[in-house]
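What follows is a set of notes on a single structure, which appears directly below.
Every protein chain of the complex appears in place save one, which is left out.
Letters A, B and C mark the chains as written, and numbering starts fresh at 1 in each.
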Amino acid sequence: MKKIKVAVAGLGRIGKIHLTNLCQNFPELEVVAVMDIINESKSIADQFMIPKFEKNFDDLLAVPGLDAVIICSPTDTHADYVIKAAKAGKQIFCEKPLDLSLEQVAKTLDVVEQSGVKLMLGFNRRFDPNFLKIKSMVDAGQVGDPQILKITSRDPGPPPISYIKVSGGLFMDMAIHDFDMARYIMNKEVVEVYSRSAVLVDPAIGDAGDIDTALTTLTFEDGTMANIDNSRKAVYGYDQRLEVFGSKGMVKADNNFPDNHQHYSADGIHGSLPLNFFLERYTTSYLNEMAAFFKSIRTGEDLAVSGKDGLEAMKIALAALKSVKENRPVLVYEVS
Amino acid sequence: MKKIKVAVAGLGRIGKIHLTNLCQNFPELEVVAVMDIINESKSIADQFMIPKFEKNFDDLLAVPGLDAVIICSPTDTHADYVIKAAKAGKQIFCEKPLDLSLEQVAKTLDVVEQSGVKLMLGFNRRFDPNFLKIKSMVDAGQVGDPQILKITSRDPGPPPISYIKVSGGLFMDMAIHDFDMARYIMNKEVVEVYSRSAVLVDPAIGDAGDIDTALTTLTFEDGTMANIDNSRKAVYGYDQRLEVFGSKGMVKADNNFPDNHQHYSADGIHGSLPLNFFLERYTTSYLNEMAAFFKSIRTGEDLAVSGKDGLEAMKIALAALKSVKENRPVLVYEVS
Amino acid sequence: MKKIKVAVAGLGRIGKIHLTNLCQNFPELEVVAVMDIINESKSIADQFMIPKFEKNFDDLLAVPGLDAVIICSPTDTHADYVIKAAKAGKQIFCEKPLDLSLEQVAKTLDVVEQSGVKLMLGFNRRFDPNFLKIKSMVDAGQVGDPQILKITSRDPGPPPISYIKVSGGLFMDMAIHDFDMARYIMNKEVVEVYSRSAVLVDPAIGDAGDIDTALTTLTFEDGTMANIDNSRKAVYGYDQRLEVFGSKGMVKADNNFPDNHQHYSADGIHGSLPLNFFLERYTTSYLNEMAAFFKSIRTGEDLAVSGKDGLEAMKIALAALKSVKENRPVLVYEVS
Partner (left out) sequence: MKKIKVAVAGLGRIGKIHLTNLCQNFPELEVVAVMDIINESKSIADQFMIPKFEKNFDDLLAVPGLDAVIICSPTDTHADYVIKAAKAGKQIFCEKPLDLSLEQVAKTLDVVEQSGVKLMLGFNRRFDPNFLKIKSMVDAGQVGDPQILKITSRDPGPPPISYIKVSGGLFMDMAIHDFDMARYIMNKEVVEVYSRSAVLVDPAIGDAGDIDTALTTLTFEDGTMANIDNSRKAVYGYDQRLEVFGSKGMVKADNNFPDNHQHYSADGIHGSLPLNFFLERYTTSYLNEMAAFFKSIRTGEDLAVSGKDGLEAMKIALAALKSVKENRPVLVYEVS
């Protein structure tokens, strides 16, 4: 079997994770090139014995025989790179979001569609073993008709203010994973969004025009509902829980922990805090995500996450933002 | 020490609980009379060897030496009985709600205030050991500044449609406990309410003009928030959980269970369902509630639940109802 | 229905629990007299409005119309009181152990048998909701053939040395409950005992001729096994757990807790310690135990715990003691 030739663009935190996973766990692939605008990243390429290190995306695309590209560069490059890769006929995996502008996203998806290549968005949480289990149970009818979905999604600490300023804000940067999860688990479209938000973690976040705490109510097309609570700072670590309530029962998933010890002292019972952040918590999901992408490429099966999924989650984020600004429930089509 | 002479009005489910608790656990009290409009209830009085059984409230109040009255009769008698008891100078414990009309509640509270007697409302959940523990931890600063409160409150099954029609609806009848809990735990007033609701359990509930499923967002005066999810039917039993998230941590309480066994079979791990409904789950809280009421009477200390608490919870319920009807966030003062 | 007339002998900790339960929860009974050798105990009698307070057991038995007696006096009086009560034709509930001498126990049981009255021993843990649940699951075959039983039984702290000296030692005083539980859960007789013990908590316990820590292996008649670990001092409170492993699965019961909160702070996750000691942990079992005794009296059904059960548990304790002294497995019939 001929090996699939892959390139990785962008060697930041996520880029390194994908590169490591690709090199260690997929003997059917060959990482033939990586690209980063920073010279120092070449050492990463060397460590994994990648034949080519490029400094711009066009050169990466020009590597002979390239089949697929994994785009992990900054958000403002995503649309440009995706369009170029699509036009070059490469299969594309791109970290979310595709862009902060709905118009630009729509345009990019059009180009991808015309090109006939596959584009998968990096909603990695869909591939977490806990959420996969819940998804499969919901799909199998084990909670009956889902009526209420509850998502808890809290970060261990806020990113730097400099990042927040260009992030698109809490809804577009952080809650967008939860909006995607809501659509994924419930298997329905969201029609209305109401968000209440506050700046409770750090006034500097407010000064940067963003919020750090939010409660969001999503209403689906059939009148069922979801609630999402977000915070930029949970002092006890990364808090990622989910619960689906339905006509035949309820299923929920707790956080993941580094160990499962319980210590009984004269003061009480004590246990370890959850795995601290996404790199630790979603290790398996990042691996599963790559496996799903390359399986779709090999088999021609539908992608587990499509470009449209990115677009829909983005619309919900925009509706949430509008809801906060106008303090009213906002219909998703209002932002479309 | 002279025993406090108590009467119980109404011997339905709650009336019997209070009567049993008073007879078995409070040697410093003497239940001198009970009242019910149904003749058959006399047998309950006999079983507890209560000297007097009356069929109307005026006769109950006329029992010589009566100090306090426990009102457990139907909602539409509450205001009338409370006013009569207050004018007769009796200490009053009354099941919630005082009335379904805000005007009538306000008038009743005025009469009580002028009379100088104490009036405690039956928000029994405040006395549940789990919620007491959380309240004490929040008050002690163990979660820092509370930022998000989450309440799960689901009944095992809906009441009869005949009851639903006169109940005041899901918010006034069921969620009002959660609205009170939100004010109690957060120790702040609610200023705005947004509720999204649906009829997902039984269309007959919708036909009766009520809803059976709701997600409510409360905003407090300082911008912090609460989320409450209600359902009239959780097939796995009574689901009563609470979580407080704050700047220094998070504390949550799970359901109570009849036992704590875990069964490992070839199929999976299995445990018992939560205690089925309020009589089982809140056994201790009903007992603690009576103890708190009589402690206030003896010591002159402030009541644990005041008439104002009933009024505020009711306003939130009315705001929630208005929010559902108009699909917009409603300020609490709009319904005052 | 004529009320059963009951007397309670001994108003120490356990005596007060039984008296309170009898007065508050059994309208079909009438406590007509109590007895204690200490004058001050009369106030307890008065508090419960018991008509008669006696200072010796003969006077108690002479109370007219007495049907049953609850013996909660010190161990060295048990055999004497039981024999007197049996000869007087009273139904008997007696706290364990019947006596520290096997010979005396056998003689006492003979007298009881000839008298035709019922004698129930106070192995209250059989009536704990957790252990009842496990018993019913084992009996229903939900773990298949039971193969290994594990009991953890640790006290929060040792009793006074003065008590230890007259207690009969760790096996007879403390582990005897676990030996009874082993026979009860497995529904088989123990044929061999091996105990390894140590003095690790307090050298004064060793000086008093006792041990404070023990690991015991029980072998049942069919070759299946139990392990029991005992300690006189668990700094985190009363530790009472049980696990049954069998051909079709495993079932276990954890401790009981005063509440079920979980606190997540920057330091870890924290919860409440188990209920501290037997009065708190076994509240329900003491109540259920009395209910079972009087049910047997009323219905003529077999007792839930017989005199023979006391005898068998005692033999296991004696075999454990012999095993420690001789450091070898001891057959139960060796001590019979």
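One rule holds in what follows: contacts are C-beta pairs under 8 Å (C-beta built on N, C-alpha and C of every residue); 3 or more make two chains touch, one makes a residue touch a chain.
What you see is a predicted model, and the numbers here were worked out from it, not measured in a lab.
J.: Per the definition of touch given earlier, which of B:116, B:160 or B:268 contacts the omitted chain?
T.: Per the contact definition at the top, the residue touching the missing chain is B:268.
J.: Which listed residue (A:13, A:165 or A:263) would be found touching the missing chain in the intact complex?
T.: If we include the chain that is not displayed, A:263 is the one touching it.
J.: Which of C:26, C:194, C:257 or C:277 touches the chain that is not shown?
T.: Answer from the full complex: C:194 touches the omitted chain.
J.: Name, in rising order, the residues on subunit A that touch the hidden chain in the full complex.
T.: Per the touch rule, subunit A residues meeting the hidden chain are 24-25, 27, 47, 129-130, 132-134, 137, 142-143, 248-256, 258-266, 272.
J.: For review purposes, identify every residue of subunit C that touches the missing chain, sorted by number.
T.: Considering the whole complex, subunit C reaches the absent chain at 144-145, 147-148, 150, 152, 154, 194, 196, 198, 200-201, 213, 215, 217, 219, 223-225, 227, 229, 231, 233-236, 239, 245, 247-250, 327-329.
J.: Which parts of subunit B are in contact with the chain that was left out?
T.: 234-236, 264-273
In this section, only the chains that are shown with their structure count from here on.
J.: What's the farthest chain from subunit C if centres are computed as the mean of the Cα atoms?
T.: Relative to subunit C, the chain whose C-alpha centre sits farthest away is A.
J.: Rounded to a whole Å, what is the gap between the Cα centroids of subunit A and subunit B?
T.: The computed centroid separation for subunit A versus subunit B comes out at 42 Å.
J.: Averaging only over C-alpha atoms, locate the centres of subunit A and subunit C and give their separation in whole Å.
T.: 58
J.: Can you pull out the residues of subunit B that are in contact with at least two other chains?
T.: Subunit B, residues with two or more chain partners: 248-250.
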